[in-house]
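First the structure, which I've put down as structure tokens, then a few questions once you've had a look.
Omission of a single protein chain aside, the complex is shown with its protein chains in their original locations.
Think of it as A and B in the order they're written, each chain with its own count starting at 1.
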Amino acid sequence: MAMHQPQPDLPPPVAERGALKWLRENLFSTWYNSVLTIVVGYWLLSTLIPLIDWAFISAVFSGDGPEACAPGAACWVFVQQRLGFFIYGFYPDELWWRPNLVFALFALAVVPQFLPIAAAIRKWLAIFGLTGLPVAAYFLIAGGHFGLESVDTSRWGGLMLTLILAYVGIIAALPIGTLLALGRRSEMPIIRGICVVFIEFWRAVPLITILFMASVMLPLFLPEGVTFDKLLRALVGITLFQSAYMAEVVRGGLQAIPKGQYEAAEALGLGYWRRMRLIILPQALKIVIPGIANTIISLFKDTTLVLIIGLFDLLGAVKSTLSDPAWDNVMAEGYLFVAFCFWVFCFGMSRYSHRLEKNLDTGHRS
Amino acid sequence: MKKTIMTVGLATAGLVALGGQAQAATLDDVRDAGQLRCGVSTGLPGFSQPDSDGNWTGIDVDTCRAVAAAVLGDAEAVEFVPLTAAERFTALQSGEIDMLSRNTTWTTTRDASLGLNFTGTNYYDGQGFLIDEALGIDSAEQLDGAAVCVQAGTTTELNLADYFRANDMEFEAVVVDSSEASAQAFDNNRCDVLTSDTSQLAALRTQLSDPDGAVILPEVISKEPLGPVVRQGDDEWFNVVKWVLFGQINAEEYGISSANVDEMLESDNPNVARILGTEGNMGEILGLDDDFMVDVLTQIGNYGEMFERNVGPNTPIGLSRGVNELWTEGGILYAPPFR
Partner (left out) sequence: MESDGTPLRPGRPKPWNDPRVRAVVFQIIAALTVAWVGWTLFQNTISNMESRGISTGFGFLNSTAGFGIIMSLIEYDETMTYGRTFLVGLANTVLVSGLGILLATVVGFVMGVARLSSNWLVRKVALAYIEIFRNIPLLLQIFFWYFAVLGTLPGPRQAVNVGDVAFLSNRGIVLPKPIFEPGAWLIGAGLAAGLVVTFFMARWARRRQAATGEIFPVLPIGTVLILGLPLLGYLIQGGPVSWDIPALGGFNFRGGITAIPELGALLLALTLYTASFIAEIVRSGIESVSKGQTEAALALGLPPRRVLRLIIIPQAMRVIIPPLTSQYLNLTKNSSLAVAIGYPDLVNVFMGTTLNQTGQAVEIVAMTMAVYLSISLFISLLMNLYNRAVALKER
């Protein structure tokens, strides 16, 4: 008995499968798409190939000095030779272990947040990162206690300074911004007025005017003889500036919470602070995670402005070495190095915020 | 929340209370702090320049150190605050620094309306022009139409406009915020001419990629007496800063240097004895120790030593004393006597 054996299906036509299909659908779907693909593709190839050649293939990565470099190729020797200064600024060489230890603690608190580890451990590490780490970092880097040699803030610099400014700014700006947002939504008219004026003022003026005031004019407003450390003042300026932005982001979240949530919380008999802390803020902050992340990223980028008031952050440290006549035209290398450092941090933070948003999404969004 | 308010209130009250009792003089403030906050240039070889470890050198830096040695007995007890030209007066006015030693020109406006006092002159200078030798220009009067690099907020910026207007020439002012930036802009050919005090030009020339390709034109178009500056309204501190510099100039005149201070302590010359505090009470009436000049001279040296070490002929800057020679040697350095 002969069973009916169906012929295997014919494969789809060549143009409808695999790479060809993908190409046709994604690059050459219409005539103008084809033209666009060819133009953009040609432009990309003609810029990227020489760039990659300059930056990687012909580039010199290590050597002892400017002599090691070749013309027409990137001279990463410059970065390699000055890396110590770029990372630590004027911080004494023999004490580099102290910032290094802080970096290690920082990594310990932050890296596990991206790894699949038990949530409880991650939570405790995060709490350590927000509370214990800044304190430990201060004692380690500034010294002056526990037998550690004191290092003046004018010697702090480089990437270390950038990270300090950014980290302290981030930790302080979120709570201050939240308080301001609550104040702006408050039912008490005077409190609301104060918060509105405060927020609008800081949002309207450029950060460098604020830094200028903080760095050279502040003593004029204070009683004679009262001064603060220059770094601290820059830090306060950046933090207040960004907390005003943070306040507006958080306010957006507060406004998005349905009125029923406020009323239900009140009906439970909770006091104002408990209502906010237990019911409203957890929901509001979750909604605005992307906004918070953006504010944090712009705070991180804004730390570069301290170079205008004479602090040597990463950009300032690199820029100050670029005028060295011994190195002929290493500007592009220097700036690209700084750009790469900032890009890694900022891009990493924005990816993390996407992940956080997804993880915390409970599907209650309307 | 009430607690927060209380804390804020207390903190503010504390600040104001502090203010009430802190009407102290700068001299006492410096003594209490144990260090002198001195405003210097962000980087100008020979005047004030940090090395890669953050150690500052230069004649302006030594002027600060001399004051620290006189007041605190330790030339190292100085916090150097690097300032751009545009920031310097605001920083001094506001009390951000105790003194400013940043190749600053003494002018009427600065003395009278900015609330500042110049304590003397530690370098007599004049404004000149640095230009690429290849352009074949040999006089400043041929500069019509040139792009000129100049530092923001300096007397140089004003003299430049005056000079070109007086000679009926046009120029394009490329204004930058620091002397390094001006050298860099000149090096990148953003401007044809770099103008500044001639001493600065000599210093900045060393930072160019081809120092020998640039020449300083012969014209000196202004008087630029550069010196340390303090705030008005504190005569005691004004006197201290003034007389430390006078002391260094007098010391050179009477042949006292870091090398021979110890021998000079035995000297019978009454002038030498008054400078070194073995006779009279010059230190005491200034509010210092009588032997304050001994600290200055052992740690920093006299004016001549300070000059030779930082900008003299044997340094990369290679300036000769010129008018900055003692009056006895044909220059115009003339310090009032210690008496």
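In the analysis below, contacts are C-beta pairs under 8 Å (C-beta built on N, C-alpha and C of every residue); 3 or more make two chains touch, one makes a residue touch a chain.
Just so we're clear, the structure is a prediction, and the values are computed from it rather than from any experiment.
For the chain missing from the display, the contacting residue among A:Met217, A:Val236 or A:Leu356 is A:Met217, taking the whole complex into account. The hidden chain makes contact, of the residues B:Met99, B:Leu130 or B:Val176, with B:Val176.
The residue from B:Ala146, B:Ala202 or B:Leu326 that touches the chain not shown here is B:Ala146.
From the options B:Gln35, B:Ser48 or B:Thr90, the residue with contact to the unseen chain in the full assembly is B:Thr90.
Against the chain not displayed here, chain B makes contact via residues 1-2, 5, 8-9, 12, 15-16, 19, 85-86, 88-90, 93-95, 109-110, 113-116, 135, 143-147, 152-154, 157-158, 160-162, 164-165, 171-177, 181, 188-190, 192, 231-233. Within the complete assembly, residues 26-27, 29, 33, 36-37, 40-41, 44, 187-191, 194, 200-201, 203-209, 212-213, 216-217, 219-224, 297, 301-302, 304-305, 307-308, 315, 319, 322, 329, 331-332, 335, 338-339, 342-343, 346-347, 350 of chain A touch the chain that is not shown.
As a convention for this text, only the chains that are shown with their structure count from here on.
Separating the CA-averaged centres of chain A and chain B is a span of 40 Å. Chain contact summary for the complex, chain A toward chain B: residues 85, 90, 92, 152, 154-155, 212, 215-220, 222-227, 230, 273, 309-310, 320, 323, 325, 328. For chain B in complex with chain A, the touching residues are 1, 15-16, 18-20, 22-24, 29, 42-43, 50, 52-54, 79-84, 87, 90-91, 93-96, 180, 183-184, 207-209.
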